[in-house]
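Here the complex is missing one protein chain, while the rest keep their positions.
Right, subunit A next:
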Amino acid sequence: MDNDLLQFALFFALLIAIAVPLGAYMAATFAGDVRFLAPVETALLRAAGTAATTEQRWTSYALALLAFNAAGFALLYLVLVFQDVLPLNPQGFAGLPAHLAFNTAISFVTNTNWQSYGGETTLSNFSQMVGLTTQNFVSAAAGMAVAAAVARGLAARQSKAIGNFWVDLTRATLYILLPGAIVLALVFAVCGMPQTLAAAFDATTLEGGRQTLAVGPVASQVAIKQLGTNGGGFFNVNSAHPFENPTALTNFLSTLAILAIPAAFCFTYGRMVGDRRQGRALFAAMALLFVAGFAAIYAAEQAGNPLQAGLVDAGTGNMEGKEVRFGVLGSTLWASATTAASNGSVNAMHDSFTPLGGMVAMLNIQLGEVVFGGVGVGLTGMLLFVILAVFLAGLMVGRTPEYLGKKIEAREVKLAALTLLVMPLGVLVLAALAIAAGTAQASVQDAGPHGLSELLYAYSSATGNNGSAFAGFSANTAWHNTFLGIAMMLGRFGYIIPVLAIAGSLAAKKTAPATAGTFPTHGALFVVLLLATILIVGALTFLPVLALGPIAEQVSLIAGRTF
């Protein structure tokens, strides 16, 4: 317990130690001050028919992003459907069925990395490396570009431009993701993660039996899956697989890598808007939510299953579905990080957590992926809540609400209010639809409220662009592949487009200087208001279903009732 606390404290201290300088570096990157690959950058941009000096309005920026994602989707879809005729397919896997290819393509383009397929039994090396890993990089870079554009919009003074999508995309990939992934992949390989183009090898087990073990270019894909809040594993069981997460060190580094860039974005933002206190305030809000979420999951798992009280050693907590190597701390810290940061990789099965532990992981996602969140988009998601909180705060102090000197008016409120609909639409409406159609009942593994949790988790994970699976939900059906795909699109573009529109509209506004009558958005008071806004919106939206799912399950467990 004390050891766990110490580990967590160390983890958190290291996270801050990484995030602050990384944030500064990323700010410099998006400002164009990092130039060590300038020739490559210029060549790439010239090939794309643009230049670093070309500025875009928010509409062109959003259109460029949409076009890029549409092209990426089409390419990936084709690669997956025709992987049987493409090279690097040593196991001779067949092409994917249309609905699975659709789901997977959407999943990787939207940085969700939800896996309806089992990686090592479905996809060729070509599909993994050329198809998925490409999107692992560029979908993350696209999210980072959005954050950079939004920060620019807030910092701009009566300007129409918010940057250039192609430039931001290129710089995020070249200067942040690629170097980071290369370093991390090498470290992982050193730690024992496979990195090979071979498909599998035969091993003799301790008992003398023979077993075929699948391998492949694991380290390179795992590095970017963590850094880019992707989460799509090489293996079906993700980082619970010993080849994907061989040691305690890779586990610790992976958890750090999950949060590094999302946390650093707070500091990047502070620098880009020219007021570092603003970034620190957002970091504080996210960190508080993260710590609270972790504490809740950890407490729930440490408390264990009430039905097994006295049957197992109380000290070990709930070990069902957890790697013995990682224990409760290693698993719950990962679970909090991966659900907070919209990463989605797992090292334990959330399905096997206690109902309350699983619920908090699910709530992390349902809050809108703003607890650090996905790379870039976590920050912009948080900024949408900032706008709502600022609006209420502004009214309460008797001034037209302002954020960073920009007046928040009907247009911004309209766009921010629109994004409030994304989570209920993607989670509540689509899950209810599946229940009404009967497809939900057919896909869940467990009876009773736990089955409902499995369904809710799947649609929350898709809409939140998280991609982690609760497990226990057979998503690979035509219905769920299609609707989860829709949920992923909704959860990605339903936030990105409005937030870019807000950035465009704020960029054009005058910046009013702060006075004693302006409400400071970097203090503790504002952080409290922001947290209250996030929690109340999340709670009001999801309390009824959570009561019917995990809460009902937990109270039934306590009463000794199983389903």
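Observations on the structure shown:
In the analysis below, a residue touches a chain if its C-beta (ideal position, glycine included) is under 8 Å from a C-beta of that chain, and two chains touch if they have at least 3 such contacts; residues count from 1.
The rule is short, and it goes like this: contacts and distances are computed from a predicted model.
One chain of the complex is hidden; its UniProt record names it "Potassium-transporting ATPase ATP-binding subunit", one of "1,2-phenylacetyl-CoA epoxidase subunit A", "Succinate dehydrogenase flavoprotein subunit", "Spermidine/putrescine transport system permease protein" or "Potassium-transporting ATPase ATP-binding subunit". When you scan A:393, A:484, A:506 or A:534 for touch with the missing chain, the hit is A:393. Touch with the chain omitted from the figure is made, among A:94, A:442 or A:543, by A:543.
Touch with the chain that is not drawn comes from one residue among A:357, A:449, A:491 or A:504, which is A:449.
Residues 388, 391-401, 405, 408-410, 412-414, 417-418, 420-421, 424-425, 428-429, 431-433, 435-436, 448-449, 451-452, 510-513, 515-520, 523, 525, 528-529, 532, 536-537, 539-541, 543-545, 547-549, 551-552, 554-556, 558-559, 561 of subunit A touch the missing chain (whole complex, contact as defined above).
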